[in-house]
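One protein chain omitted, others in place.
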Amino acid sequence: MNSPSLAACLIFSACLFCTGLAGVLLRRNLILILAGIELMLNAANINFVAFWRHHPASDDVAGPVMVLFALAIAAAEAAVGLALVISIFRHYKSTNPETMEDKSS
Amino acid sequence: MIGKGILKGMMETARNLTGSFHDPERLTTVSYPEEKIPAKENARNFPFLVYDGDDWESGLRCVSCQICEKECPPQCIYIEKDTQKKADFLGKLQFQPKVFDIDVSVCMGCQICVEVCPFESIRMDRDFEYAKSDRFEGLLLHKEQLAKSNKYYHQIHPTEATETDAIREGKRQDHLAKERAKAEKLAQAKEAASKSQSKEPNKE
Amino acid sequence: MTTVFCITALTTLASAVAAMSLRNLVHCVLCLTVSFIGMAMVYLQLSSQFVGFAQVMVYVGAVAILMIFALLMTRGGQELFMREWRPMHWLVGGLVSLALLAVLVGSILQSPVIQNTGPVDKVERVKDLGQSLVYEYLLPLEALALLLTVALIGAALIALPPKQYPIKPQPRENS
Amino acid sequence: MNSAQATPSSDKAQAGPMFESKTSDQAPSLDGTERMEVSMGPHHPSTHGVFRMDVELEGETVVKLKPVFGYLHRNHEKIAEGTSYLGSMPYTDRLDYFNSMTNNWAYALSVEKLAGIEVPERAEYIRVITAELSRLQNHVCLIGFLVQDMGALGTPLMYAFRERERILDLFESLTGARMMCNYMRFGGCRCDVTPAWLRQAHQVTEAFPRFLDEFEALLSENEVLLSRSQGVGALGQDLAIAAGVTGPMLRATGVNYDLRKADAYGIYNRFNFRVPLGSHGDVFDRYMIRILEMRESIAILRQAIRDIPDGDYVHPKAKLRGFKPPMGEAYGRIEAPKGELGFYLISDGSPKPYRFKVRPPSFINLTILEDMCLGQTVADAVIILGSVDIVLGEVDR
Partner (left out) sequence: MWFEDLLIQIKSVLVLNAPEGLRPILSAMLSATPILSAFGGLFAAVTLLERKMLGRIQNRYGPNRVGPFGIFQPVADGIKMLTKEDIVPKTADHSIHFLAPLLLLLTAMLGLSVIPYGEKLVAIRFEAGIVFFFAVGGAAELAVFMAGWASRNKYALLGSLRAIAQMVSYEIPLILSSVCVLMAAGTLSLDEVAKSQSGSMLSWYIMTPWGLMGCVLFLIATLAEVNRSPFDIPEAESELIAGHMTEYSGFKYAVFFLAEFVAMFAMCALTATLFLGGYHPPLPILAFIPGPFWLFAKLMVLVLLFIWIRGTMPRLRADQLMEFAWKFMLPMAVINLISTGCWIALGRGSLGWGLSALINLAAYGALSRWLSSRPNQQKRTYRFAEGPMHAA
């Protein structure tokens, strides 16, 4: 299988990263903000694999292993993050970060 | 041990599964239109009108007394008396129904009309395949549809029909006896009258 | 640079953009899932099977479901609509991310890395992966296991409702 | 229970899609989740006829349950006041259409009380036999339905119907109808039983315990059934007595009350049988009490079929037409399979009753549905309803 070139992968992941960033900056819902962070993490993961794929060393699997670690961490992050969102929602009756400010003041 | 009860239950269903292939006790259903469970003798469904002889119109036992109409709990019987009378099995002139309708969509088959009928004319049928495409007119049975022969009655409820016939025979005997007695009385009276007067002829 | 990669990448990007911009939050999460699947396909094209499947398993099977549950529990369905539309906010945010994109793409295109290496013919072997996990990266793996356990318990504790059910039946008044 | 229980949250959430409803005027409970109002019925597969439960759910926990009935209201009592005493007899068949025999008996009993009619001994025996047979088929079908409500795909129900069929065949060959028997008359029964019929009834009775053993092997130890029914829908003795619950439901709570013993109506004091009692009052107890009662019914049937005397099957002076009881009132009650079934009659001396009132066991047992369901899950509410043993014909009348 002919795999995509490194530049394509990197640009693709940069685009994904920026999409995630835009989501974090623009959306006003905690869950979507978390989703944006997940997108950014994934963009980084693609870079890991792409660099591993294009690295001349043949017997090393550091890239995929890093991705696996990142996956596990992302899963943990999602679990805790979403639990926090639920807990925040119980307290403030909203998942909009701005209304939270209003209430606490 | 958890799972024991479940295994026991599964053995039970397995026994029924295999049993359904060889044990008629475990496969009680029948394939209905091709195969029918033989009807019980007592089975009842909707009423019909019994007639004697071959002609349903003249042989109809109903004398239009309207007791069943009155007693019917859901009031599904509608009777209109005919002005013309006809002779019944005893030779007595009786009314006959001009209209006798039973709305079997209303009838609940309770058999009360049968029990109250003093003329043994209304009896329970056991036919149940009444599906019609027209549920108003189609299920309103008129007397020509309701009239069924005594032979048919014997076919579906042999014991009961024999009993009924015995009752009617008894009634006929009673009647004959009464007629005879009456005739004798009449004859005696006549004799007595003719003896005493012997003038006026009998108008009959 | 194959057509397959182009299609995958464009679909992934499009659904990621949709996930970040749609109004209906459930649609957002579903689009996000599509982009996760797209990324898994990119991994496959980079001949990294196990990572791709793990990606689908973790992100589609777990994270997306978790998000949906969180969405429904926070009545996300009702806060679907962005109540106020603030153009300034969007302008600034959009500009920042576009600027970052420009910087990144520029630096990637200028970087020497992309010139001197072509794709190497190699496949990720599950066996190698497993062996390197338990030999080379044993300590991180253990730490990760601990982290996951802690995260699991922590998440459960945080999300625990303040009151316990079931509700006891109330005695009838005057019975 | 939390504070939100008291807030009026109902009435609005019913119509409209669930996510678009305005939430601000709906008080959420403490943890911010919303209550869901579900109308189970009248066209819901679990509700045993046209019956509706307005259920309010917190997650899957029932916090409020309102039984709504009346969908099958047929004006039974008013119709009875407009027809002759005999004319109401076929209508009583249709109250609890599983047990037309016991319904007939309860009505006949109250009319006999009202008019002071004697019942010949043979008729009493026939009544006991038919009543206990209908108790058998009622209980076995109820258990079938109950397990069906637990999701058992109808297998126990089919077995129950297989056995019920044998009893219905008996009824058919005796009375002509399988369900709407219309068999009892004031002062006896409509027709006599034949020796052949008694032999057949004996066979059915003797075969029944074997079926019960099979049925219990299928169900009684099944772990799924145990965990579904034990501790579910528990009912306390005090509440049960206060609410007027009768029948197996009351006995499952441990109250020793069986009209066959307490009233000894008919000739029940001649038979040797026991009254099983539960101690938890939950769904499993109701299930087991019914199984045990069936075994006792078989004992009664054996004695009755053995001892049935010759004689009249109906009081020779009983009138069919032009029946007019003297002025007065009477309440006749029997232990129907579902509980105490009573008919209250007032006569003004005319051929029609002045007042006709039914005391249906299912209706009164149903009134405490909410008390049993609170704090349980929706799935439990379904089987609690199943364990009450209702027939909507009787509930709505």
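Things to note:
A, B, C and D are the chain letters, set down in written order, and residue numbers restart from 1 in every chain.
Here, a residue touches a chain if its C-beta (ideal position, glycine included) is under 8 Å from a C-beta of that chain, and two chains touch if they have at least 3 such contacts.
Nothing here was measured: the structure is a model prediction, and the numbers come from that model.
Looking at the complete complex, one finds that the omitted chain is in touch with B, C, D.
Among the residues D:R135, D:R190 or D:R228, only D:R228 touches the chain that is left out of the figure. Although one chain is not drawn, the whole complex shows that of D:R199, D:R274 or D:R355 it is D:R274 that touches it.
By the touch definition given at the top, chain C reaches the unshown chain through residues 24, 26-27, 30, 33, 37, 49-50, 53-54, 56-57, 60-62, 64-65, 68-69, 72, 125-126.
Of the residues in chain D, those that touch the hidden partner chain are 17-19, 36, 38, 44-46, 60, 147-155, 158-159, 162, 218, 221-228, 230-232, 241, 251, 255-258, 261-262, 274-280, 284-285, 288-289, 292, 377-380, 382. Taking the complete complex into account, residues 1-3, 6, 9-10, 12-14, 16-17, 20-21, 26-29, 31 of chain B touch the chain not shown.
As a working rule, only the chains that are shown with their structure count from here on.
Each of B-D and A-C has its own count of C-beta contacts, and the greater count is at A-C.
Taking each chain's centre as the mean of its C-alpha atoms, the one that lies farthest from the centre of chain C is B.
With centres taken as mean Cα positions, chain D sits 61 Å from chain A. Averaged Cα coordinates give chain B a centre that lies 34 Å from the centre of chain D.
Chain A and chain C have Cα centroids lying 5 Å from one another.
Contact of a single residue of chain C with at least two other chains is seen at positions 73-75, 161-162. The touching residues of chain C, counted against chain A in their complex, run 1-2, 5, 9, 12-13, 16-17, 19-21, 25, 28-29, 32, 35-36, 39, 42-43, 45-48, 50-51, 54-55, 58-59, 62-63, 66-67, 69-71, 73-76, 79, 82, 89-90, 92-94, 96-98, 100-101, 104-105, 108-109, 113-114, 117-120, 122, 124-125, 128-129, 132-133, 136-137, 140, 144, 147-148, 151-152, 154-156, 158-159, 161-162.
Partner chain C is touched in their complex by these residues of chain A: 1-12, 14-23, 25-29, 31-32, 34-36, 38-39, 42, 45-46, 49-50, 52-56, 58-65, 67-69, 71-80, 82-87, 89-90, 94-96.
Interface residues of chain B facing chain D in the complex, by the touch rule stated above, are 2-6, 8-9, 11-13, 15-16, 26, 28, 40-44, 67, 71-73, 108-112, 115-116, 124.
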